[in-house]
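Structure first, commentary second.
Excluded from the complex is one protein chain; the other protein chains are retained at their positions.
Naming follows writing order (A, B and C), and every chain is counted from residue 1.
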Amino acid sequence: MPAATESLVERCREIVEDLSLGEVRRWKEAHPGARAIGYFPVYAPVELIHAAGMLPVGLNGAGDRLDLQYADARFGSFICSIVKTTLEMGLTGLLDPLDGMLFSGICDSARNLAFVFERNLPGKYVDFLHLPQNPSSAASTEFLKGEYRRMGDALEKLGGRKLDDDALRASIAVYNENRKLLRDLYGLRAASPHQVRTSDIYLLQRAGNFLPVETHNELLREGLGSLADGEAKPRDSVRIVIEGAFCEQPPLDLIRLIEDAGCYVLDDDFLLGRRWFTGDVPAYGDPLESLASCYLNHSVYSSVRHDFRNRRHKLLVEKTQRLGAQAVLFLIAKFCEPAYFDYVLFKRELEAAAIPHLLLEFEEKAFTFDRLRTEVETFVESLLFD
Amino acid sequence: MRIAAGVDVGSTQTKAVIVGEDGGIRMLGYALVDTGANVQRAAENGFLAACRESGVEPEGVGYVVGTGYGRYKITFGNTQMTEISCHARGAHYLFPSTRTVIDMGGQDSKAISVGEHGEVLDFVMNDKCAAGTGRFLANAAEVLGIGLEEIGPLSLRARHPVKITTVCTVFVESDILSYLAQGKKPEDVLGGVHLAIARRTVSLARRVPIEPGITMTGGVSRNTGMVRALEEVLGAKMQVSQQAHFAGALGAGLFAIEKMGESFESGIWRASNATPRG
Amino acid sequence: MGETQASEYRGDIHRQQRDLMLRWYQRLEESAHGGPPAVSLMISGNCVELLEAFGAVPLYPEVNALQLAIRHQSLDPILAAEELGYAADNCAYVKADIGALVKGITPTGTELPVPKLVLCNFVGCNTYVKWFEHAAEFQNAPLAMLDVPFLRTAEPRAEDVAYIVCQLKEIVKQLEELTGRRFDYDRFREAVRCSARVEEAWSRIKHLARRTPTPFDAYFDAITLMGPLYVYRGSPEGVEFFELALRELQEKAERGEGIYDQERFRVVMEGPPPYPFFRTFRDMFAAWKATAVASTYSTVGGLWEFGFRHDPDHPFESLAMHMLAHNVTNRNYLQRYDQIRRYVEEWDADAVVIHFVKSCRLFSAGQGDMRGYFTQQLGVPTLYVESDLEDPRYFSEAQIRNRMDAFFEALEHARSTGTLHRGVAAIRHAPGGEIAPAASDRLKILQ
Partner (left out) sequence: MPHRAAEAERSQAPTALVAGVDVGSSHTKSVLVGWFGEPGVAAGLLSPEEFAARVCILGRGTVRTGVEMEKAAHTALDEACRAAGLGRRAIHYVAATGLGRYSIGFRDIQITEITSDARGAFFVFPHAAAVMDIGSQSTRAIGLGDAGRVRQFKTNDKCAAGSGSFIVRAARYLQVDLESVGDLALEANHPHPISSICAVLAESEIINHVSAGVSVPNILAGIYDSLADRSALLLKRVGQAGELVFIGGVARQQGAVRALERRLKIPVRVPEFCEHVGALGAALLGLKRVLANARFAA
């Protein structure tokens, strides 16, 4: 790996692994009086937060770097880790740099978390968005616009700054840029997976959770430049698509392990909230209308957004075939019910299309992976050995 | 003197305590036997041994309260109570300032919030899995080939405790083996094991309010390493009595005295009631 | 521990209830053979009144799943579903239903129709959406979404109501096309009127439990009444049944009859019951002569004891309001705490029992916090036990009994020392319990 890439990736790793939100605190020090708003990962209208002059901070759990001491008592067994680590971070003061938290109804656990959070951290702004799940109704866009407006009003009250349409359009544009850079990064890897390591672009991407989008854009441009001139030789590998880790994130070592075991990842749904729209959001006209209509009609499929017009299991097969992947690897967070459910229909559809797949469950807090390694290796062996 | 007994038939060990009352309540003697395969027999043996220890004739015991997981199997007992009520009561007797009890036994661990008079205000128990119980420790001791009494003191010598993630009592065996294979010292492995269990236990215990006056009971309280690990994770000192292992039986004995009331009727124990030997 | 006493009350309503439910299964079988159209619906905040207007029969997968469990038939379909790829940790209600579908099992042995429409009234539970998506897939039936915004503000917003009303009207159109029947507005209003009467009776029944002793158990007995509540709410049969039930229980109350010869403990229940061990679970309460005076589970279909009724003058809007704000599943978690708190105060309870159900994250995710709220912030004794509502593999009788006994031992002890309080007095209003970790803990972690 070129040294430039290496140091860039290392910088990102430090940002990502800093549980005390150092980047956020530094940003706040540099912008006295400005607010930072955390959001639970899958989808959040970051443009609104940005346009209100605040720093949106994506929360993707705490990995194995935090011991659960308090949150376990509140959520207990059979609940995924990210819900507990997020609460634990709140309860232990790690989220103190944040002035508010934004949740949406992606699943029952996350939804209840929003309100448990509110009770346990009185004084913080906590909002809960209802993202419409029926995009085919004539009233959906209007409803979502209303929801954004409600949230915008709350932000205005919190930050004391008017949220005007020009600011919003500017925010849309800068996030369009961010998403475009990420799409380029993904495109680069899909074209030459032997040169671009998934774990690297993962870190590059995740660092954006804590940085102002403008800074992240620069970082991504830098990354695109240096990654493009890798020069590794292709190995004997299986080309796969990863599905299922859209919310709680697999440990970095697990992502590396998957690559080392002989998989080339052509696409994944890690950190999906950062790449939510399939294309650019119109940065002209009524910005709330643009955002709402793009959410309803031009967002990526996921296990926590429902659109009965375009069924996910068909979309996954289509994507796998389009990318020329040989197999699908399901990487599902333990106790992530939406992902578990989707697996059933995915499996049926993949089997009908004769696409092999493997299901792995992970927990963000795991750090030994003997069993998972055996499973991935077996899978690779079954596809590679004659 | 009125004499009563408490018998705590645990999954691993059976504890019996004889208490007597004349004016104040005193613990006259206690005994510990392995529960083994015959729960009834263990209860009897424990009871008789405790009588011998106290110099009391079995026939002179007026009331027996059974507790622990095998409590319904005690044929000579007058009544049963759950080990939760008993541990709370026993801990309160040992340390009247007790407000929180952490009990770690062979198969379960629990935390009890206790009121001023030793009454249970709230409690939590672990789920149906041997992860993080005394058995987990016993197993680790076995894998390492070290006596149960020694693992605690040894774990205190850990400089760089390893990180144990497996909670499964069976899987931890291979974790331990692979750490040893990597050349880790037994004390560091044990340190890791103790810390892992302490974290698990404390996270369970936090479901009840942990108030100062924390008393530890149950067999694992004899493990100094575990006591220390718990204190470290809790960030607080615990009170551990020499008799902590007997807290459940003691509590049962105290309830027995209470239930005996005035109508003292001796001779609950009759040799003829005993389970036939052989 | 006391003698276990039979706690179940058997009156006319029980016979009637059984007849009504059998008739429902008959109607479904008729539907399978060209009779009235069937439409799948979720119980939570359901809009059964809409179906009445089409003469359609509601098909409630939840009721089927429940029936399978209570008849000890749930394990096979659950295993069949796991073969299809469902995880051990998916909601077992869904697994039992889908497994039964695939294997052709029905709880009563009667045939079930393929619904004309699988109408996903998404009221609170995200699992519903997956369930209905899968049900439509495995039955090859058309699927529609009725998206109900979650109640995230203290009061529903006008936007929320407008969004639901628009969707309801869209569904009406869709149903007209699918069933070939016309939407009968008058019948719709009539159904809404029936609902309001049923709700009135049901609410009054619930209020009977405020008396000491309570004439019925608002958890175990309430479940008997819940089937008719969902299936017949918008129909004259429903009105007749609930008015009978009210009379019967009122008479019982007037005679001062309780469930036991002497009612010892009054509890509020949170969480669904373990249907595969319904009896066993009930007997554990009976052993201590403890009765449920209120339960959140019985408000899944609707929450009426605090005053809400459907309104025949604004039928669509009242449907929307019901779905949005007047059933436990669409209300936020803190509103549920409040509901339970009101039960403790107004229904004169001694304690709260939380039954954690592994399947249902809607109910159980966060119940540890709820428990903390009641024990630590309000000082109400609260028991927490875990099992499942459908999967028999998660019920550990000895363990639950042990906890139950310990809990009631403690309550008894508290009563004997005069520290057990009831109702308003039970709530100490003494905040200051450990809500967040102490400042010292925070520092330790930040370093």
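Basically, a residue touches a chain if its C-beta (ideal position, glycine included) is under 8 Å from a C-beta of that chain, and two chains touch if they have at least 3 such contacts.
Predicted model, so just to flag it, every value in this text is computed and none were measured.
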So which shown chains sit in contact with the chain we cannot see?
A, B, C
Considering the complete complex, of B:R71, B:R135, B:R199 or B:R228, the missing chain is touched by B:R135
Suppose we count only contacts with the excluded chain; which residues of chain A make the list?
361, 370-371, 374-375, 377-379, 381-382, 385-386
Spell out, residue by residue, where the missing chain touches chain C.
79, 82-83, 85, 393, 396
Logged for chain B, residues touching the omitted partner chain are 11, 35-40, 69, 73, 107, 128-130, 135, 139, 167-171, 173-174, 177, 180-181
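The working rule: only the chains that are shown with their structure count from here on.
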If I average the Cα coordinates per chain and compare with the overall Cα mean, which chain comes out closest?
C
When centres are defined as mean Cα positions, the distance from chain A to chain C in whole Å is 35
Considering chain A alone, which of its residues make contact with at least two other chains?
69-70, 72-73, 77
Multi-chain contacts only, two chains or more: what residues does chain B have there?
127, 207
Show which residues of chain A lie in contact with chain C when the two form their complex.
20, 66, 69-70, 72-79, 83, 91-94, 105-109, 111-116, 118-121, 127-130, 132-134, 136-140, 142-143, 146-147, 150, 304, 306, 308, 334-335, 337-338, 340-345, 347-348
Give every residue of chain B touching chain A within the complex, in rising order.
127, 163, 165, 175, 199, 202-204, 206-207, 233
Where on chain A is chain B touching in the complex?
67-70, 72-73, 77, 365-368
